[in-house]
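Mind looking over this structure? Questions follow.
Removed: one protein chain of the complex. Kept in place: all other protein chains.
Up next is subunit A:
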């Protein structure tokens, strides 16, 4: 079974040597020592805590899929047997791409379908003003030169040219502004290949076994473990859903980021209706704030933050009262991605430029983090909110920022993992893994980190894949290889999310390119304290929480030792299953 694999082409990225490996690394096999990788003193600091894809166990080929993790090992199997015993097996759904019909005319109006009818100038001007604002009005006046005085045509043409010049200048500063709405969402979405993906968005409920799936045809389906009814949400304004999130500390409220607005659905869990009316949805709009590409509820459930790449302000909403406070920062040219730390004290806001911000949510001040390489593509927080992992576009490493209340914040980001392209040689053929990162997800216990790697769409041997790391925060923070999550042959992962309250470890839900949703459990004993579910902020992790944290850290280290010594590791939850 254990095949040695050699490292091709990417020797410069493996700055590790075997002695660094922690004792509980899973079945270290076939590590390849490479030399000459470390150049310069800068990397030496990072050596001890760097992990690279070359250390990963070999992914299976030939149509085998990742089923689950148990005993520190990923278990593979054929797709038919992908059923594990759990308390509630989340339904593995399948939405074939062919059954879903996207909107045929996404943006431009239905003008083309009708015969051209000449209205009066006034009517046309009013229509142009309504449809396209000032520029449309000027354009209309300029084009109807036979009906208006010459001086008016001339002056409006001049103003129009000036406007266009200014907007092109603005766009040259922020190139993303030239994209159309759909393209912009696709560009900044956390979903890989958003525009043709059958599943546009996925959201687990933070407290119960319930999730929402947004599909290509702009409908949202809600699946619940406790009822057989799957409500379908449709709304006139629900176009090109880019993000969804359930409100914490609430059973029924789902926020949906749409093309023109924010929709807040109130789906009564006791209702028997399969098609909640659009009266159940609350529409939140703000001029100039569309398309909305990212939303984040505060963990205490009181505030919602929304972001649009077009708007330099991010909106803080009091949803019930429909009051919004714009937080304007001009640099960056917009906000693309938001992520609230689980303890509620900090908020990551990425911009389309090579800059991201970390807001502190008590007084709403922000730190600027200019990155050199590119914009921040994705980020995720550790459960206690003290550590931020992020990756930048075009970069193949994961960075970490450590925040603490004592020292007043980090000075620079540290590289914690190297994801550069690595070739695994097999008898059947080569497999290239690595490259740019699409999204990051950290499970709520803080023990597993899933990284969705983009791959290369042209190459058949270099497809998108999910790499899963184990994470340890003591004595030093480090990432250890766990394995790859692969789907059926010919499919690639599109988006992923950890279930927020899985009892026996972590449960990763992956949506695949063929429209299938599967769930990959990682069984392990949870030692660390979970993030306080009620969003206590620093509070809970404060005086008492600290002691607990330290204790459990000790414990986890001890057990890790025991783990390797015994070589076996049984989890009570799955031992029964093993005996079956």
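Everything below uses one rule, namely that contacts are C-beta pairs under 8 Å (C-beta built on N, C-alpha and C of every residue); 3 or more make two chains touch, one makes a residue touch a chain; residues count from 1.
Here is the rule we go by: contacts and distances are computed from a predicted model.
Of the names listed as "Nucleolar protein 14-like", "Pyruvate dehydrogenase E1 component subunit alpha", "Nucleoporin NDC1" or "General transcription and DNA repair factor IIH subunit TFB4", the one that matches the UniProt record for the absent chain is "Nucleoporin NDC1".
Contact with the omitted chain, checked across A:92, A:318, A:460 or A:503, is made by A:318.
Which of A:100, A:135, A:177 or A:249 touches the hidden chain is settled by the complete complex: it is A:249. Interface residues of subunit A with the unshown chain, by the touch rule above, are 205, 207-208, 210, 226, 249-252, 269-270, 300-303, 316, 318-323, 325-328, 361-365, 533-540, 542-545.
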